[in-house]
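With one protein chain removed, the remaining protein chains of the complex are shown where they sit.
Moving on, here comes chain A:
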Amino acid sequence: MSFLEYNVKTTPSGWRKVLYLNWALILLLIAVASVGFLMLYSIAGGQLSRWAEPQMKRFALGLAAMFVVAMVPIWFWRNMSALAYGVSLLLLLYVEFFGTVGMGAQRWIDLGFMRLQPSELMKITLVMMLAAYYDWLDLGKKSRPLYVAIPLALILVPTFLTVMQPDLGTAILLSLGGGAVMFVAGVHWAYFVAVIAAGVGTVSAVFASRGTAWQLLQDYQYRRIDTFLDPTNDPLGAGYHITQSQIALGSGGWTGRGFMEGTQSRLNFLPEKHTDFIFTTLAEEFGFVGAASLLALYVLILVFCIVTALQHRDRYASLLVMGIAVAFFLYFAINMAMVMGLAPVVGVPLPLVSYGGSAMLVLMVAFGLVQSAHIHRPR
């Protein structure tokens, strides 16, 4: 029982909920998705049916899902958190053994109308689980070692499973996102200092293990790190993507080459030009102005999420919304950093813009949770 349920009478109910939706946030989401449609149309050479149209359909589905999730009271979702996490974990285990592998990375379950990637699902359900955990936990116990070990296990088990897939990008997203929820929940500073120290140690271990029998990462992941550190030493091999995406980005200039006029991102046949590298096309065709505008839209979405979290008195709602904000932030920050040569190429899509069903749908459900938190708030 939390604070919230003592004040149920003051939260909006029935159709009045629609009035309390955060409509500005919805408009922002539509704006970002529309940027995606434009770019997918352009990359397909002016063809609607290839990527833009399916993407629009999925976004419409996502919007509908968001509305449905938003209408359900946030305390219902809190009660569902452990179940959702458990199901995600089972699915993750299932694909580990029976899933289909595509492009050497993420594994999925074919549902017929879409491919479900349980690792995408886990990004949200992990946040839900952790928020519910800290909602349940006695406030005074949150920094005791045993009660820190529990959420750590909740984070590390799915992280380990995604690393095994091997999907490094999702693993990073899961661990950082989970860590951020623990941080916001108020776990003692010292733990985070320790983790950062351990992280530095792990990175050293990863490099030290290279070439030995207990090598921690796949060879291609090492090569990606190598070429990230120095793209020029292999401009036609593994460094090709980074070099080419920077050339494409850089040649956009202030205002870009104009819609559908980009040459680099198309001609150079970046293999993931409609998914992970879609930002290069945007940057080339609309220049700094276009790229910075998209970044501004993303930051505005974060601002709305943080405001929702701060307004809420309920621990679960605040933690959940912050966790979702962090996950969203990590998506676009890692993707942009990756294509701009600030981070290694790890295969993280640009949220709501890159072509892809699972990620889009899961994100929209997550924003449905944000909306639910926003609506079901005592006023």
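In this text, a contact is a pair of C-beta atoms (placed from the backbone, for glycine too) under 8 Å apart; a residue touches a chain by one contact, two chains touch by 3 or more; residues count from 1.
Note that in this section contacts and distances are computed from a predicted model.
Enquirer: Just to verify: the chain that's not displayed, which of "ABC transporter permease", "C-type cytochrome", "Anti-sigma factor" or "Peptidoglycan glycosyltransferase" does UniProt list as its protein name?
Expert: Missing chain, per its UniProt entry: "Peptidoglycan glycosyltransferase".
Enquirer: Could you tell which one of A:139, A:153 or A:213 touches the chain left off the display?
Expert: A:139
Enquirer: In the complete complex, the non-displayed chain touches which residues of chain A?
Expert: Output for chain A: 1-3, 45-47, 49-50, 135-139, 180, 183-186, 235-236, 240, 244, 246-254, 260-261, 263-264, 266-269, 283, 287-288, 291-292, 295, 298-299, 302-303, 306, 309-310, 312-313, 315, 318-319, 322, 325-326, 329, 333, 336-337, 340-342.
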